[in-house]
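A single protein chain has been omitted; all remaining protein chains appear in their positions.
Here is chain A:
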Amino acid sequence: MLASPPIISVSNLSKTYGSGFKALNGINLDIRRGEIFALLGPNGAGKTTLISIICGIANLSEGSVSVGGHDINKDYRTARSLIGLVPQELHTDSFETVWATVSFSRGLFGKPKNPAHIEKVLKDLSLWDKKDSKIITLSGGMKRRVMIAKALSHEPQILFLDEPTAGVDVELRKGMWDVVRGLQASGVTIILTTHYIQEAEEMADRIGVINKGEIILVEDKAGLMQKLGKKHLKLYLQGKVDAIPASLAAYNLELSDDGHAVIYNYDTKGERTGITSLLGDLRNAGIRISDLDTTQSSLEDIFVSLVRAP
């Protein structure tokens, strides 16, 4: 299958603020049409800066970005009209009604009036009965949905959700993910940032990790899940070994605890874990075991080890 061109292509993107702070450093990233891409990273990693540049809110310092094949500077009109943005903070016009503010967004993006579309968006987001309410009277979760409705008002092909579920209760979060899945089914590409690794795991097709202004990993979720399937068996020894005996070389054991323990990595999803034969071979080699312990690496571990790496 021929891969279709990426819907967003970021190349060598750097951003240095006036203060001299380098928020992004040589970012290269392609977003595929129709996928849900989760951007993970600790606070201050550059997630919001990256989104702000793609959406036109901040100027870039170096590099280039194209959206749907249109350069975000040279052809900003077409590029921006493809994007709907839901920022992290709840920025709303308190005194406007829900209907007015969502209609305003559609006009701002140059689209002709279409009450039927706005009605559908509001109904999908369970906001229809609030359409004539002033935004100031709504709860935080509703305001968040109003912002999503604004972003969807002009029928974008790409939706950016910056920390969409921060401060949203569990029930509502589920509802929001249903909406996101529905959008993906209708062909919308979705890029979301999140702190919640579980969320990325549940929702995303691909996951990117950003830290200190650099993309340090982009992988299919399936690939990451495979890494997740790895388990570690730690065997505490009765004595101390200086080296792994040659007869055990096939197991790729690692020495640990100054030779008082060995670690065996295996795949729980594999047909054979090799544990039984390992134990047998250890006995044959004259190594006695005092205790054992198994651990599983989570996406969280991978994430933490990635962002902590010097």
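Definition applied: a residue touches a chain if its C-beta (ideal position, glycine included) is under 8 Å from a C-beta of that chain, and two chains touch if they have at least 3 such contacts; residues count from 1.
By definition in this document, contacts and distances are computed from a predicted model.
A single chain of the complex does not appear, and UniProt lists its protein name as "Transport permease protein", one of "ATP synthase subunit a", "Putative alpha-E superfamily protein", "Transport permease protein" or "1-acyl-sn-glycerol-3-phosphate acyltransferase".
Among the residues A:Phe104, A:Trp128 or A:Tyr236, only A:Phe104 touches the chain that is left out of the figure.
Considering the whole complex, the residue from A:Ser9, A:Asn25, A:Ser64 or A:Thr78 that touches the absent chain is A:Thr78.
Here the missing chain is touched by one residue of A:Pro87, A:Gly141, A:Pro164 or A:Gly208, and it is A:Pro87.
Mapped onto chain A, contacts with the missing chain fall at residues 17-18, 55-59, 76-81, 83, 85, 87, 89, 91-96, 100, 104-112, 150.
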